[in-house]
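First, the structure itself, so that you have it in front of you.
In this view, the complex is presented without one of its protein chains, the others remaining in place.
As written, the chains take the letters A and B, and residue 1 is the first residue of each chain.
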Amino acid sequence: MARRVGICAVAQTTWERDKWSQRFQGMALEVLEDLLARTGLTFSEDGGIGMSISVSDDIFDARTISDNAMTDVLGAHMGCEEKVAQEGLQALYYGLAAIRSGHVDVVLVLGHCKESQPASRNQVTHMAFDPFYTRPVGLDFTAAAGLQAQAYAARAGVGDRHLAQVVVRARQLATRNLKITGLPVVTAAEVLASPLLADPLRELHAYPVSDGAVGLILAAEERAREITDRPVWIAGVGNCMDSFFLGDRDLASNFPLRQAAARAYRRAGIDHPQNAFDVVELSDQYAYQQPMWMEGLGLVPAGGGGAWIDAGGPEAARVNLSGGMLAGNPLILGGLVRAAEAALQLRGEAGDHQVPGARRALAHGVMGPAGQFHTVAVLERD
Amino acid sequence: MELTPDLRDCFTVPGKLALPYTYFAGRIGSRFLLALQEEHRILGVRCAGCATVLVPPRATCDRCQADLADTWVEVGPAGRVENFTVVRYADRHVPEPVPLVLALIRLDGADTPLVHRLGGMDPEAVRVGLRVTAVFAAEPRDTLLCIDHFRPLAPQPSAAGPRPQGG
Partner (left out) sequence: MGGPMRQRLITLRQTIAVGQRFATGPVMGRFLMALREKTILAIRCPSCGRLQSPPREICAPCRVRNTEWVEVGPGGEMRMLEYVYYASPDPLSGETRETPYGAVGILLDGCRDEEVFWHLLNPADLDRVRMGIVIGDRVTRGSRLRPVWADARTGSISDIRYFELDEPPAPA
């Protein structure tokens, strides 16, 4: 039997619209020092942290292989360092694999991003498209999400009013998350009146621009129990990558998420996901994605997103009590912050948004235009 | 001197990430673009494995891993709007004018819709199911913009009507 891997500690900076006074190295260092203080760990091949996994986006950082510019603040000097440029939850998977292989016992995962640095987030995600066919027509992740939202909303009975409810709730919850600063609460009327970006997406439906860093310590079971009395076990992870061209996909079908979830559930030994989770943290970059991803995860009946919101589903299913992506985390870190928030819940450290006695949680991450690549992680405590 | 982290020491500097590239369209991409440029014909490829006609064409079917070289079929120039959004923000990378209608257009004879812009009509009047046809650029271009845009096949009323999406 492969050895279990536990999350031993979680740290994050505040998530702010514009950390103008900090370099990305400074944000990462803040998280590293917090993690070392919480665990008492040092970097060493003999019982200490044996590997650093960073998460960063070269174009947001404006550096090629930007992790090479921060090995010192990753504790990676003369050590092993690996970068995840895919969505951040994938770093949890890398760490799981490294520990399960037996090569290392303790791994640092540390992601950062300053979305305030480039002139616009859309200009950066535009670069994800190919230069001959899809860049010339102006695609970026917002426009791609508009296409997906249009296709999904009709199929799931999700309207402007539902989307406003999702945003209002996220902003309310964000006030209870001490790591979210400077994000005003909004009314449904304000959401409904906010300008359209890419129909049916409105400005307030989009995850706010944010800067910050997040980190986790992962360890093999026996080491995890030495480091903390409340390890959070990674019970199963699943991924799925869909086609690159939007026209090759059925944008409303949730196909890749259903695959990723099925893989994660099978690996975690979950037969009936509907009632399996005390907490769900999903990456809702745009409001329509909260009901849509819930359908894809099999936690809401397919096509039932609108009815689920009407019935108070998000509260009942304890979805994104942290505020979720709609409270503002950078694109590349969405899933990693979800895992961090889920781990805080299972450790009983979620503060004002703690679910009493939470035992099992789901964390979800997504990257690429219109949800091309999904990662689902199932986390549990003893 | 002591280290005293101080906001007065912090400032920001305007800069740029700028890199010159030479992108290569490849054999299949070049053939597709030249047919658009020189013959005003739209080509796709047909996978023998899954019988799917893919546009834009590519070398390999990502479902079957089949080699798609020299499986050319002609598609369009007319097609059907399968889905669309109206991009209402201006930015460096967004072609003018905005609002810009980006649509997934399934060309006649193709299975995979192509993302392109719609013109020649009121953005508020776009509907799923609308029949459209390619309008080729007057001057040769080295990208999909050899097709400048798609326009409705039939004359469209200019007044805005109810939107197709819920709520």
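As a working rule, a contact is a pair of C-beta atoms (placed from the backbone, for glycine too) under 8 Å apart; a residue touches a chain by one contact, two chains touch by 3 or more.
It should be emphasised that the depicted structure is a prediction, and the values quoted were computed from it without experimental measurement.
By the touch rule given at the top, the unshown chain touches A, B in the complete complex. Of the options B:19, B:138 or B:154, the residue whose C-beta touches the omitted chain is B:19.
Touch with the chain that is not drawn comes from one residue among A:7, A:124, A:237 or A:358, which is A:124.
Listed here are the chain B residues that touch the chain not shown: 1-3, 5-7, 9-27, 29-31, 33-34, 43, 70, 72-74, 142-143. Hidden from this view is one chain, which touches chain A at 19-23, 25-26, 29, 42-43, 59, 62, 64, 71-73, 75, 77-78, 114, 116-119, 123-124, 127, 131-132.
Please note the rule applied: only the chains that are shown with their structure count from here on.
With centres set at the average Cα position, the gap from chain A to chain B is 29 Å.
Listed in rising order, the residues of chain B touching chain A in the complex are 7, 10, 12, 15, 17, 21, 23, 25, 29, 33, 54-56, 62, 83-89, 91-95, 100, 102, 104, 106, 112-117, 142-145, 163-167.
Residues 20-22, 59, 62, 118-120, 122-123, 126, 131-140, 142-143, 146-147, 149-151, 153-154, 157-163, 195-201, 243-248, 251, 306 of chain A are the ones touching chain B in the complex.
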